[in-house]
Every structure is written in C-alpha cells, then in structure tokens.
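Note that this complex is displayed minus one protein chain, with the remaining chains in position.
For reference, chains read A, B and C in written order, and residue numbers begin at 1 within each chain.
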Amino acid sequence: MNHSHSMTHGGNARPHVLPDGLFVGIWVGLLLLTAATVSASVFFPGKIGILVAVLVTPAKAALILMYFMHLKYEKPAFVAMFLVAVGILAIFMGLTFFDYLHR
Amino acid sequence: MAAPSSVAAFGTTGSYLDTFPGRRGLWGWLTTVDHKKIGLMYAAAMFTFFLVGMALGFLIRLELLQPGTQFIGPKTYNSVFTLHGVIMIFLFIVPGIPAILGNFILPLQLGAEDVAFPRLNLLSWYVYMVGAVMALASLFISGGPIDTGWTFYAPYAVNTQTNVSWAVLAAFVLGFSSILTGMNFITTIHRLRAPGMGFFGMPLFCWGLYATSWIQIIATPVVGITLVLLFLERTLGIGFFDPSRGGDPILYQHLFWIYSHPVVYVMILPAMGIISEILPTFARRTIFGYKAIAMSSMAIAVVGYLVWGHHMFTVGMSDTARWIFSILTFFVAVPTGVKVFNWMATLYRGSIEVRVPLLYALGWVFLFSIGGLTGLANGALATDIHIHDTAYIVGHFHYTMFGGAVIGMFAGLHFWFPKIYGRMYDEKRATWAWGLIMVGFNTLYFPMLILGIMGMPRRYQDYLPQFSFWHMVSTIGSWILVAGILLMFFNLLRAIRHGKIAGDNPWGATTLEWKTSSPPPLLNFAQAPVVTTGPYDFTEILAKGHDPEAKSL
Amino acid sequence: MSADHAHALEAGRGNDLPVHRDDEGSKTGMWLFLFTELLLFGGLFLIYAVYRSMDGAAFHHAAEELNRTLGVTNTVVLLTSSLTMVLSVSALQRGNRSRSLAMLTATFLLSCCFLVIKYFEWSAKYHHGIFPGTEHIHALPAGEGLFFSLYFMMTGLHGIHVVIGMIAMAIVFAKVRSGSINQDRHGALEYVGLYWHLVDLIWVFLLPLFYLTN
Partner (left out) sequence: MNGASSYSGLVDRAFIFILGTSILLLIAVTAVMIFFIVRYRRSKNPNPAQIEGSTTLETIWTVLPTILVLVMFYYGWAGFKVMRDIPDGAMQVTVKAQMWSWLFEYENGKQSAELIVPTGRPVALNLTSSDVIHSFFVPAFRLKEDCMPGRTNHAWFESIRDGEYDLLCAEYCGDLHSAMLSKVVSVPADSFDAWLGLDAGPPTGRQLLTLRGCVACHTLDGKDLVGPSFKGVFGKTETVVLPDGTERQVTIDEEYLRRAILEPKAEIVKGYKDQMPEQRDLVTDEEVDALIKFIKGLQ
C-alpha cells in the first residue's frame, strides 16, 4: 500500500482527544476576557480601554488557536507555518506604516 | 504493491496518454484527475492565450513603428496594451510554469503517484477557465475592453466607463485558481516525497515550486480583496480609494503591489528551478552549492515581501518609506546573485554537452541577468525617479518576465518534452529557433532601455520625434522574434506526432522523473522509487558511460 | 498502488485516480487554506489601520452609532458556538455519534442566531440611510463614511464566511448521520471545525475594532 510516501501511516494515527472540561474552561476564560475588554471600554473609554483591548484580544485569539484549533498539540511545523503567515501580515502592516506615519 | 487485476496493472505500465478504460476522448480529458493530463490541459489553454497576448504585443510594436497614428487610435491602443498585460500576467506567466510544468513534473520528481489533492487540481483548472472566460467576456459586455493598464490604478480604474468590473472579478477568480494550486503543491511536497527523500534531497525545481506556492497562498488573497474593493468602489462607491470621500489612491497602490511585487517571484522562481535542473544535467556533474540555491529561493520569496514600495517612488510616499523600500530592494539582488554564481561554478570542470535545453538555459542566464541588473537602477532612488514609468521599465520587465520566466519555460519545455510525449523534436530546427529568438529578443527590447533613459514614457500611443530611431529598431526586432517563436512552436507541435522515439532518459539526467518510462504510465512508476542518493548524483550515469547519441550540436 | 485503487478502476470510474487517505496531508491543506483566509481579511485590517491612523476621531465618533449590546451579544453567541463545535468534534473522536450530532446542531442554531442579530443590526443601519452608496453616507464627514464602509465590508465578508460555514456544517451533519464521517474518518468534521474557529477568531478582532471604539 501507498508505496509513494512513508509518513502516511503516522499521518492517520488516532488523534489524542482533549477532555471536554478543558474546552468548557477555555470558553469560560474567553467570556471573562470579553467581559474585561468590554467593561474597560465602557468604564475607561479612551487610552486604557484601547490598551486593554490591544492586550486581551490577542490573548483570546491565542486561546482559540491553541485549544479549540488544537494548534498546541500539532507538530511544530504547523505552528511555524502559522507564525510565518501572521508574521508576513505584520510585515505588510509595518512597512505600510513607514509611509503613513512619516508623511 | 501487488496489482491484483489487469486493469490496475494498466496504471503502472503503458502511457498515460493512451486511451484508458472508462471515460474516453474529450470527456476523458475534461474529467481526468491525473496531474499529467491536467498539466497538458493547462498547456493547451495557456499557450492559446499566450499567442493572443503575443499577437497584441506585436500590434503594439506595429503602432509604435513611427510617431503619429499608424492604424490604432489612442483609445484602441490603450485597450490593446492593457489586454496584452492582463493576458500575459494573469492568464499566462503567473500561473504558467507551476500549472503546466509544475503539475506534470513535481509528482514525478518526488516519486509520487499524483499530487496530494488530485480532484482539487482539476477544480483549479476549471476555476482558471472560468476566470479566463470572464476576462474574455469583459471585452464584449457593455462598456468595451478595459483601458486601465494591468495595474488597475484608482481613481482612473474607478472612473473609466470601460468594463473594469468584470476584468477585476476575473482576476479575483484567477487568483483563486492559483491559491488552490499553491496549497496542493505545498501539501504534496510535505507529504508525498519518496521514501529516502528529505527536504534537502528534493530536486531544485521542487524547491522553486515550494517557494512559489508560499507566495501564492500568502500574497494572492491580498490582491483578491483589493480587486473586490475596487469593484465595490465602482458599483457602490465605498470610498476607500476615492479622494473626494477621504480615501487614498496611494493605499490602493500599496495593496496592489503587496501582491504584485511578490508575484514577479512567482514567475521567476520556478524558472530558476528549471535552470538548476538543466545545468547539472548537461555538465554531467553535481550542482555547485545545492543548499545555497535551495535556500536562496526561500530567501528571495521572503525578501520579496518587503520591497513592494519600489513601484511607488514617485507617488508621494513618505521619504522614509522611499529609502527603506529602496535599501530592501537591493537585498533581493543578493540571493539571486548567489544563484547565478553557483550556476557558473556548476559549469566549472563539468563535461559539457551543448544540446537545445542547455542553449535555452544559457540564453536564459544572459537575458535574465540583463533583466535583473536593470532592476538595480530601478531600485536606486535617484535613478528610478528618472526612469519610472518609462520604456526602461518596459525593457526591464520584458527582460525579466519574457527573458526570464518565459524563456525559462521554453527551456523546461525542451528539456522535458521527450518525457512528456516520449518523442524528440528536431534539434537542428530547435537551434535555429533559439538563435532567432535570442537575436530578435535583444533587438526588440534593448532599444527600450535606451529610449527610457532618453525620457520616453510608457503607455504612449504617440511620441516625440527624437525617439523615432530606436522605436523603429525595436519594431524590427519584434519581426525577427515572431519568426523564432513561430518556428519553435511549429517544431514542438510537429514532434508530438512525428518526432523520433526519445527513450526514457535521453539526456542522461538523474532525477526521478527520468527513472520511469517516457511517456510515464498513469500512476507514474511501475516500481515504487526509493531514494538513496542526492538528486544530482551522476555516478551511475557516468559508470554506464551513458551517451545515447553521443553527439553534441 | 493499492487494492482499492484497482477496485475503483474496475468499477468503471474511468481514469479517476484514488485519493489517498492522508489525514495529516488534508490537515496541512486545510491550514494553508486558513492562512489565505487570514490574509484575505488582512487586506481589510490594513485598510482599517491606515484610515484609523489618519482620522481616529472620526472613527470614535462614528462607532457611537453602532449598537454595542448587539455586538457583544454576538460575540458571546459565536464563542459559544465555537465551544459546541469543538465538543462535537471530540464527541465523534470518542465515538459518541449522537452527542456529536447534537453539538453540531447547537452550533448551527447558534450561527443562525448570530445571523439574525446581524440582520437586525444591518437593517437598522440601512433604515437610517447608513449603507454604502446612499446619500446619507456621502454627506457624512469623510472619515466617518470610511468607517461605515469598513464596517459593512468587514462584517459583510465575515457574514459570508458564517453562511459558508453553515453550509459546510449542514453537509457534514448529513455525513456524520449517514456514518460516512465516523470515529475513524472524522477529518471532514474536524476541518469544518477549524474553519468555524477561524470565523470566530476573526470576529474576536472585529469586536474591539468596531463596537468598542468609542
């Protein structure tokens, strides 16, 4: 079978399944973080609200990625590829702002 | 790997081209998921568009033979160069090498039966065709053929009454096709390498495709959304690129070039891969600095994301951004230089047999060097201010795109033709065609470099008298080039049916695709290949004294 | 070369090649696809960043028009749907088909809920004449017009993704029920899940950019 590639068998191994409690915990965490951002923006509109949003939003994204999307348990190659994609998006933004911030 | 039935055995012997039990004829082609047939289907579609694009380029040259209007008025001229650019870029050279040669060769070189997602591969072809049909439809649907240049700059592309909307949607669809191909190739490379073949055991063409695919999947969506926004700007007036609503036309250019600069490396990286296959084969020695060549492809892909602003030095970007983009631009030249020097070192103390693919490869090195080196003057600030949007740029990009990507594809076609069809073209005629192409090419495009430095702007239907002489030379060059290209196509087409039988490995090459029969069987290999040596290990070939025809041109 | 390949050929499927079963490969493909999605939105995020940096005040002002309660509610809805989605996947991985189907149904209903709320939000805006191309929006100060254009483009593109996700859910639902997606072959469900989480992930960013900006 499948003479042309060696990794196939490893590739179809049973995944390791995380306990449901963990997912519920993550979900609660996400809701709490949402509540934090929302209340920061309601009670401290302006700088602090934005700062909280800037700090918390990536944290939420990281939780979704690592647990819901299982990235924490994938091969490092997946994480690396993901970082490449995000890194390049960051480069697009960063270099564009060399124009807009220095006009 | 027992093949229990005779039908299955068919999959590993015989030729993929033969009629196959099941679907036949045209239907068999249109529903095939065989990567080789899909490659040929792309070839049929793309070379048709290529001929149309070339005919348009030929018309441009005729119009520019002398100052004044020859036979195409300004409006028509604008549509002609726009279509020429759109066809050449979106329909031909961006998807070209990956879709045609990549599809055909990549799985063979990896020792795989097919790409990772064969059905998706067929789907990409259909998506491509839909995009192409939409692009062609934009010619006839209300508004008339687009006249914006292939860059679709706002606000002109927003205001013009020609049919830009269809054209940008077509480009969006075409982008999708190239994303799908990119995903397919990356997965194929990660998952389907033959046992024993590590990443650094892959042939260099695969590395070229790998780097290319990454650019395709990361950069294409950006232009996709940009073009959709341009469409919505025209239909709804969302204001992103409209100065009267606070939008910024320069932002359109940023978004456009964020994709369109990296995409020039989509065109060139696979071509560089082809050259890296051909040189060692005909020098009969291992490539010099395999790792450096492989990694420079990745380096070019990465640095290629950082330089898009060099298309915008005169638009009124901040001065800081201008010098940053300028210095970054120069860094792309370095990995390219490493490649060129390593290739030269590969010829050193080789045992060189000059055959047609090698001629194309050498011609490629010459033409692409001119193209790349002219890019340096574009990258420097003071000089680009002068030559931006002049014929010099037109010269630069024909040298890189045509001299680089297209000639690279021609090199690949001549190299793999005996593998694809199992037959050999007439090498004498091919050499003549090569000679005509080289002479015609330089007569056509070198004058453009001179014109640009003299101050001849591009996209001009008419010009001042001081530019006449070089325009005339350039037009004459296009006639020579036509002769060469037509001769080349004639020669190859004829050989499909009438060529001599080529044999499995006519060049004495070492990569896996040469270890199966020519043309390959449906599932590529009768025996699952296992890799024990590097990709360019000539020990076996040399031991055999392998010299099928022992002739040199 | 495999026995089921030969089988396929004999069954007269013509020159259709068998698709190898390679879960890791399919997952690689899926992630690559997610990157392109990310970059598709990336272009819009870039535009957002540029115009906000040019006229932040207008963005703050315009954002007051948006209904924060609805935005936050929708966030909760989507986050919850992500939870049910992941529970559906792990239920199937443990072989509990009916629980998997139930969770999938919950996800589907939550996404309907999201769309309904979105519908009310958009139509309220529409009735106030705030919609790309209307007189009203053209009369607004430039920066605010851009804000609303961005709002409609980004939530609109996101909404399209929600709809695509729901279609995908419907398809895998049928397949899980018929058993062609099962404990051993759960890839398709997992990929729909990944897609759905991405949709959620993007919304996580849209929330502060639009609803929490004032």
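The rule is short, and it goes like this: contacts are C-beta pairs under 8 Å (C-beta built on N, C-alpha and C of every residue); 3 or more make two chains touch, one makes a residue touch a chain.
Owing to the predicted nature of the structure, the values given are computational and were not obtained by experimental measurement.
Enquirer: I'd like the shown chains that the missing chain touches, ordered by label.
Expert: The chain that is not shown touches these displayed chains: B.
Enquirer: Which listed residue, B:L30, B:A137, B:I385 or B:V530, touches the chain dropped from view?
Expert: The missing chain is touched by B:I385.
Enquirer: Just to verify: which one of B:I141, B:V354 or B:I501 makes contact with the chain not shown?
Expert: Answering carefully, the residue with contact to the hidden chain is B:V354.
Enquirer: Out of B:F185, B:F288, B:W416 or B:F441, which is the one that touches the chain we can't see?
Expert: B:F288
Enquirer: Can you list where chain B touches the absent chain?
Expert: Given the touch definition above, chain B has residues 74-75, 78, 147-149, 153, 155-156, 159-161, 243-244, 248-250, 283-286, 288-292, 314-316, 319, 322-323, 326-327, 330-331, 333-334, 337-338, 340-342, 344-345, 347-354, 362, 365-366, 369-370, 373-374, 376-377, 379-386, 388-390, 453-455, 457-464, 538, 542, 552 touching the missing chain.
Throughout what follows, only the chains that are shown with their structure count from here on.
Enquirer: Let me have the rounded angstrom distance from the C-alpha centre of chain A over to the C-alpha centre of chain B, please.
Expert: 35
Enquirer: Specify, in ascending order, the residues of chain C that touch 2 or more different other chains.
Expert: Residues 1, 3, 20, 22, 24-25, 28, 32, 35, 39, 42, 46, 50, 54.
Enquirer: Send over the residues of chain B in touch with two or more other chains.
Expert: In chain B, residues 1, 113, 190-192, 218, 222, 254, 258, 528 touch at least two other chains, as defined above.
Enquirer: Once bound in the complex, which stretches of chain A touch chain C?
Expert: Chain A residues touching chain C: 1-3, 5, 7-8, 10-12, 15, 17-18, 20, 23-24, 26-27, 30-31, 34, 37-38, 41-42, 45, 49, 53, 57, 60-61, 64-65, 67-69, 74, 78, 81-82, 85-86, 88-89, 92-93, 96-97, 100-101.
Enquirer: For a test of understanding, state which residues of chain C touch chain B in their complex under the given definition.
Expert: It comes out as residues 1, 3, 5-6, 9-10, 12-17, 19-20, 22, 24-25, 28-29, 32-33, 35-37, 39-44, 46-47, 50-51, 54-55, 132-133, 138, 141-143, 145-146, 149, 152-153, 157.
Enquirer: Given the complex with chain A, which residues does chain B contribute to the contact?
Expert: 1, 110-113, 190-195, 214, 218, 222, 250, 254, 258, 305-306, 308-309, 317-321, 324-325, 525, 528
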